[in-house]
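Yeah, one chain of the complex is gone here, protein chain that is, but the others are all in their spots.
For clarity, chains are labelled A and B in written order, and residue numbers in each chain start from 1.
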Amino acid sequence: MRTVFVLCLSLLLKSHYVRADDFKEEIFIKPLPPTHLYVYFQFITTSEESSFEHSHLASRSLGEVISRFQVDELHLTLTEGQWKHSKWGYPILDAAPGAELYAWFSPSVEDVDTQWRKLSATLSGLFCASLNFIDSFNTVVPQMAIWPTGAIKTNQNITSRLRYATLPREIVCTENLTPWKKLLPCESSHGFSSLLNSRMIHNTNYHSIGVHVRKMCKVDNCSDINIEIKQTVALVYDYKIIDSMDWSFRKLFGQGLPGACPLSSSSKIYIDVSSNDTYSFKLSPSPNNVILSQRGGSDTMLAVYDIKSYNHMMNIGVKYDTKDKLLVTIPPPLHFTRYVLGYGKEFGGIVTEITNNYWAPIDVVLLENAPWWLPIQLSSLRINGKAESKLVKSQYFSPGRSRQKPYHLELLLQLPPKSTTTVTIDFEFVFLKWQEYPPDANHGFYIGSALISANLPTARNYTSLPITGSTIDSIINASKQWYPAVFRTNGAMVSLPTPDFSMPYNVICLACTVVALAFGPLHNICTKELVLKPVGSAISLRQKIMNLFKRKKD
Amino acid sequence: MESKISYFIILLCSLLISITEGIDIPEQFQKSNHTNNWAVLVDTSRFWFNYRHVANVLSIYRSVKRLGIPDSQIILMISDDMACNPRNPRPATIFNNAHELISVYGDDVEVDYRGYEVSVENFVRLLTGRVHPDTPRSKRLLTDEGSNILIYLTGHGGDGFLKFQDSEEVTSQELADALEQMWQKRRYNEIFFIIDTCQASSMYEKFYSPNILATASSLVGEDSLSHHVDSAIGVYIIDRYTYYVLEFLENVQPNSKKTMSEFLAVCPKSACLSTVGVRKDLFKRDPSKVPITDFFGSVRPVIVTKKPIEILETPKRKKKIIAENKTKAAEKRGYLPQFPVHLVKTS
């Protein structure tokens, strides 16, 4: 009865809003041999720009935020864990540990900074995250590293309307997933989102939920645009946690897939079976079809399930034929690591090592974003130990200001083939006011990840979608000249010197006493004159005290 | 015209009767004149060894949500992340019991203030409504003079203060003043104040605003004790008082006839090991006649009117003439390269 009703409803809706609104759900699964499994969900809601607020699929709450704050493009991710690029290759969408938010505002916005603060405060309520801690002191305006993924009016200055901030300390838990799920047309009751059981997904090595809003061309000449809301979940399961390499939906999500969301126009699952050649396994049930995708010199086999055609509980799973086989993973063309130098709490340095494994040079933009309490000194910038380097093609530095602005450095580097480039910059520890320290001051302070935006010449390990595509099938045979990607390095942590939190009164009293020690005698010297007083005469109490004081001087 | 209205009222009444037929409304319900229910639930403790305080606050959260207060009217403040803490062997769960009977965290939780946001300043601002204009709705206590508010605090405290995050504290006087300000701003109808901390009753002794019923897990000079250790997590899992409160509330249904006096007697000294304190002098009604759902649920009293209601004709809004720029030429849009290619080529 209910399914009939839903069917009727969907038919009804379909007939009324032809092509106006659209919802697609997709899962992409890729084994990351030998130890991990990458599961990526994406839910794409598109709607026309003109009828965005009246869309029956796009979430109203998000739609209101977008139109109220005149946001052209928005990216929000909440991530726990660190993606290991050198081991796992590249994800479809990378995300910084903690919370990461960046947005482009429409050209009609006059005061971008105010709007940005309002936007982050509103999103903090929407996603139960502490995004309201985003303020000018942790916001940067990237000049080269990030570019809008949507269709924008090309004749305007886009960088000045961009704001970027991360909160590396942000925790991600069920309270973030709950409101995230509520933005979906089927919420968590039907479709792929019903798999997102918080107990299972928080038991992973890496999990990241995201919301990405952008504008897409509706037709080829791009005179009309759609708004695309893409909600993503990226999970990396550890085979150790799920106990074996043979995985199934029951093992991963605690339940089977109950079917597609009735509101979706397409519900597909893609499984990367390329590693089947070396590490053979069997899929059950067998996929609808297997597609070979040739992209930038690398072949990918994708098994596709079209869930729309199923109407019963599904439990897709994989059984490996042989186990305990060692596999040498091919490292991706570009990988990197970042760490903090120094000992003591006075001076230190941040080192970013970027390795180019490819036979040709690779251009990258490195964005270092140091918080104001970790002032970096541009004069100490060394690339491979040298102050002047030919590798730097362009440079941007915006010095920070205490409590107001972070330090922001961007370098456009050309990495020579088969080499590791080391970028070092020194910093000095800042001493904060005692009330500026968090309650757990000795836990340490997090430094956000650096951004590495790369123009890869090869699609090896590359899984991102081409800019014009929004569904996974757009990666099939999508060869291009360049494969741009933005990566996040690991974050770091420093421990700032702390004052004694328990003695503000003592310090205030002692310091004032010392000041008074100067004031008293100087006052005496300036206002009084020396006289001789007989010793034996009767003196008043006040004189006695004065004399007591004077005797020392005499 | 009149006949139409009376017809409408009859229809309304019959509708109401048909709805409420199955539930027997106790007589006392009509005495409360609150129109909405809110809950402010605060855990003030950070660090893993204070797991039990998070379990405490989530126990109450679970109960009020189950009894019908929507998430939009619950302000939940949690100082630290216990559910997804790396030390938690069972991610995304918090239990009230080592036997893992009830996951008080659940799958549908919305934490409004978390981590460093839980501070004395934010708490007092929340109560008094003096928040920053950019504050989102979910972080505001949008109560009015018809609101019944349940305030639950848990954490570490002492005689006359409650610590927040181990770095600052709210004193009983500050709390009393904040509540008075709420009263003066007509931000509540009645408040039920629960506090589970050491020397808890010291926190409500300074209250001087009307219509507050307060209870505390211990008297001045007493410690509030925890219930039991869960060896899987290595720390105490819940406090005694809240443990028994949850046990009691689990048996309360939205149509329950249980009264507040039953709630106030929920943890006898034999179970709590501390004396539960109660302060009734500010509260005008007799707790034994106040249904528990006045504070823990969202059951609203329905007043059936027999007089006709005059509905004034609302003035018609002038339709705004929207000057639409239809002549605007479609602007050229396009995708940009995702890398500053222009900078590379010039060099």
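Heads up, the rule we're going with is that contacts are C-beta pairs under 8 Å (C-beta built on N, C-alpha and C of every residue); 3 or more make two chains touch, one makes a residue touch a chain.
Just so it is clear, contacts and distances are computed from a predicted model.
UniProt protein name for the omitted subunit, picking from "DNA repair protein RAD51 homolog 3", "Phosphatidylinositol glycan anchor biosynthesis class U protein", "Chromosome disjunction protein 3" or "Queuine tRNA-ribosyltransferase catalytic subunit 1"?
The chain we cannot see is, by its UniProt record, "Phosphatidylinositol glycan anchor biosynthesis class U protein".
Quick one: which shown chains sit in contact with the chain that's not drawn?
The chain that is not shown is in contact with A.
Just name the one of A:I330, A:M493 or A:I508 that touches the chain not displayed here.
A:I508
Which of these touches the unseen chain: A:R401, A:H443 or A:K480?
A:R401
Give me the subunit A residues in contact with the hidden chain, please.
Spelled out for subunit A, the touching residues are 343-347, 372, 375, 377-380, 395, 397-403, 405, 407, 428, 430-435, 497-500, 503-504, 507-508, 510-511, 514-515, 517-519, 521-536, 546-547, 550-554.
To be clear about the criterion, only the chains that are shown with their structure count from here on.
On a C-alpha centroid basis, what's the spacing between subunit A and subunit B, in Å?
That gives a centre separation of 31 Å.
For the complex, which residues does subunit A have touching subunit B?
Interface residues on subunit A, with respect to subunit B: 80, 117-118, 121-122, 124-126, 128, 130, 132-133, 144, 147-155, 158, 169-175, 178-179, 197-199, 201-203, 215, 217, 222-225, 363, 365, 393-394, 412, 414, 438-440, 453-455, 467-468, 482, 484-486, 501.
Across the complex, what residues on subunit B touch subunit A?
46-47, 81, 83-84, 90-93, 105-112, 114-117, 132, 134-139, 164-168, 330-341, 343-344, 347
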